[in-house]
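A single protein chain has been removed from this complex, and every other one stays in its place.
After this line comes chain A, so read on.
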């Protein structure tokens, strides 16, 4: 491939990937006079939109709710997924393949099929309008992928290291903590980022389960800036920027581990 063609292709990819992000941030920083106007370069720059969504838009509350739900999902998910990944990567047992196939198949279940029965269930259990109700649902959503990915990381740890620990007289629990855990830590980072994003971005369940606007998460809270006839695009984009930036920072930090994990999950086992 010639250098010029390569440069052109790289530019194209950069523009396509970054354009929505650029437009989001620029619109968020657009001065009030221009709020909602469609321009690639505003005449007047301001932080007013951010100040508005955080102070008057009630968005601070939604950020706290989302953060609580996401962190709880990540912590519980990492623990459960690691235990399950060790089971499928390290032990040969009856129905092992069935468990793996089930983990893979479960990812295909559409949320639309789950939201109806879980809404009815949550209603009878008085779990509607609670953050805990969302946490358990998001935990279930993030587990299959986390198990599948961690499986590759656990399998990549040489069995010889574990044997050596046994020979040195370490118990299984000791081996787990001192040998396995440090080596699969990158995998845990990758799956934690993934679980965080599942919980942070989820929309349907948050929309269906939460009726009191005090309990909204960020994804649902954004809707308050859409009026019946007009949309406060400056506020929407400022709030969107606040939602998106933390996720992007996470992603970029974890990128190497995330992609390695995907490949490990895909080809090892």
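Keep in mind that, in the parts below, a contact is a pair of C-beta atoms (placed from the backbone, for glycine too) under 8 Å apart; a residue touches a chain by one contact, two chains touch by 3 or more; residues count from 1.
The criterion applied here is as follows: contacts and distances are computed from a predicted model.
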Looking at UniProt, which of "Acetolactate synthase small subunit", "Ferritin", "Carbohydrate ABC transporter membrane protein 1 (CUT1 family)" or "ROK family transcriptional regulator" names the chain we cannot see? "Carbohydrate ABC transporter membrane protein 1 (CUT1 family)"
Among listed residues A:59, A:153 or A:250, the absent chain is touched only by A:250
Interface with the unshown chain - residue positions in chain A: 1, 6, 9-10, 13-14, 16-18, 20-21, 23-24, 27, 37-38, 40, 79-81, 83-84, 86-88, 90-91, 93, 96-97, 99-101, 103-121, 123-124, 136-137, 139-140, 143-144, 147, 159-160, 163, 167, 197, 200-201, 203-204, 208, 219, 222, 233, 236-237, 240, 243-244, 247-248, 250-252, 255, 258-260, 262-263, 266-267, 269
